[in-house]
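A single protein chain has been removed from this complex, and every other one stays in its place.
Up next is subunit A:
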């Protein structure tokens, strides 16, 4: 469970995020939407303790993220390509992350085997550095790395962007499968309303740092969101 209490983030006098109270129960698939500058990435950065909140606190499974680092053991994330190490091959990168997450060579191999279809033969054994892969393939590697080491919380910022249609569909299935057992919490942000409504059971809309909508997904959600954003 993730609880957000009175979190604000200000740069100078501009407030970019202001969330009074938000609770994400364990096992929920949580979607975050909003226009550019709404504060989606800021929220994720705060969750990962990459920036300091101006006020308030965030607890990730009872660990306050900016006072203890224990949350790192059970949280996997992929924000953007700066989460990749450009001069490694994907294989080496997975081994590195796997090492950090306490997996041995065999674990890593079995883990990666599950994603053979998702990789579509474009990631492993290609003799290329991550920095030389296309944006979409970089993203695939980053997303899979975020799921290494049995995390309890997976945070993905705009995972659908830059992916080809086939991979988008495969990613949706992967996310759905992750939350199937209601054990792993998945946080996803996206500009694509149809994807996010399809995989997330709950959708929060941010606008200029404020929560303006908090919806439990139903067949009407997509339409509701579309009319909100076209207004």
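Just so we're on the same page, a residue touches a chain if its C-beta (ideal position, glycine included) is under 8 Å from a C-beta of that chain, and two chains touch if they have at least 3 such contacts; residues count from 1.
In the analysis below, contacts and distances are computed from a predicted model.
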Chain not displayed: protein name in its UniProt record ("Phosphoenolpyruvate carboxykinase", "MaoC family dehydratase N-terminal domain-containing protein", "Carbon-monoxide dehydrogenase small subunit" or "Membrane protein"): "Membrane protein"
Identified contact with the non-displayed chain, of A:79, A:199 or A:225: A:79
Touch with the omitted chain, as defined above, among A:50, A:169 or A:212: A:50
Touching residues on subunit A - with respect to the absent chain: 48-52, 69, 72-73, 75, 77, 79, 82-89, 91-92, 95-97, 99-101, 127-129, 131-132
